[in-house]
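Taking it in order: structure first as structure tokens, then the write-up.
Yeah, one chain of the complex is gone here, protein chain that is, but the others are all in their spots.
And then chain A:
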Amino acid sequence: MTATPTVPKGRSLSAQRKRAAFWFLVPMLAALLFVAAWPLFRTIYFSFTDTSLTSLYDGKWIGFDNYLSYRQLSSGKVIWRGTLVDPAWWNAVWNTVRFAFVSVALETVLGLMVALVLHRNFVGRGWVRAAILIPWAIPTIVSAKMWAWMLNDQFGIINDMLLRVGLIDAKIAWTANIETAMIAVLIVDVWKTTPFMALLCLAGLQMIPKDIYEAAKVDGISALRVFWRVTLPLLKPALMVAVIFRSLDALRVFDLVYVLTPNSKATKTMSVIARENLIEFDRFAYGSAQSTLLFALIAIFVSLYIWLGKMDLGGKADQ
């Protein structure tokens, strides 16, 4: 491309580049505004109205009633209403947090282990790297449905294998039992997302200069010590990014739970319960309030994470 003649002389190259960058960014910003910001603001707006799904445009402003409101009965007793005092909501928050914490912790550890193995040279490494990505490539709905059959208590292959090996003596109703429902969801999520973690970790591992390892080898440092003192600290930036990606995903988990255990109290997450109110119960505004809270919780979490983890999102370290 030729330079625009209108650019006055003397303007620094960097200012020019910034302007160009801005124009290159405009389409993406517009798209983001359109597909992310606008729906978000609309949801927040709906949460302050009494909109229902059958009349999307006739909602009246009711302030914070969907979040918290109180009424005084004639007996003088005060009754609190709204999402913030809804036990079903707090149960969902707890389920989501528990799910996010356990799944991300497991996936990080397993992903790191897989990445360390894949980082080594061995015959057929390319094939193994491709193969390990398969669970990640399968759409969640498909893998959830597939696992639902595998976990089925009567025809499921999991129970059959465990029975044959003798690890259990009666068939387990994985998705039906309150105690095992969350475990079932976790198993599937870990199976599905560990490859993603492994891939991000592997990318991080490949960034670490080889000469550090050679130096450690020359000095005769044990492998374990090298891992704790060299690999892990140098991997930390990549690991932090991977963990936050996964945490964001896990906090808004929906599809997996919806297919595996849609109505189990033990696994209902914030997204599942918000959808239930939005669509099934004809409480669109109430569901919007829950979606807004979900957004707020994730926003707070990310801010805390970045702040506490001293993550460098501005890319200043590179300059």
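To be clear about the criterion, contacts are C-beta pairs under 8 Å (C-beta built on N, C-alpha and C of every residue); 3 or more make two chains touch, one makes a residue touch a chain; residues count from 1.
One rule holds for everything that comes next: contacts and distances are computed from a predicted model.
As stated in its UniProt record, the chain not included in the shown complex is "Carbohydrate ABC transporter substrate-binding protein, CUT1 family", which appears among "Sulfurtransferase complex subunit TusB", "Carbohydrate ABC transporter substrate-binding protein, CUT1 family", "NADH-quinone oxidoreductase subunit H" or "Carbon monoxide dehydrogenase large chain".
From the set A:F64, A:W90 or A:F155, the residue in touch with the chain omitted from the display is A:F155, counting the whole complex. Looking at A:F41, A:F64 or A:F281, the residue that reaches the missing chain in the full complex is A:F281. Which of A:Q16, A:Q206 or A:N263 touches the hidden chain is settled by the complete complex: it is A:N263.
Here the missing chain is touched by one residue of A:I44, A:L162 or A:A176, and it is A:A176.
The chain not shown here touches chain A at positions 53-54, 56, 152-155, 171-178, 261-265, 275-276, 279-283.
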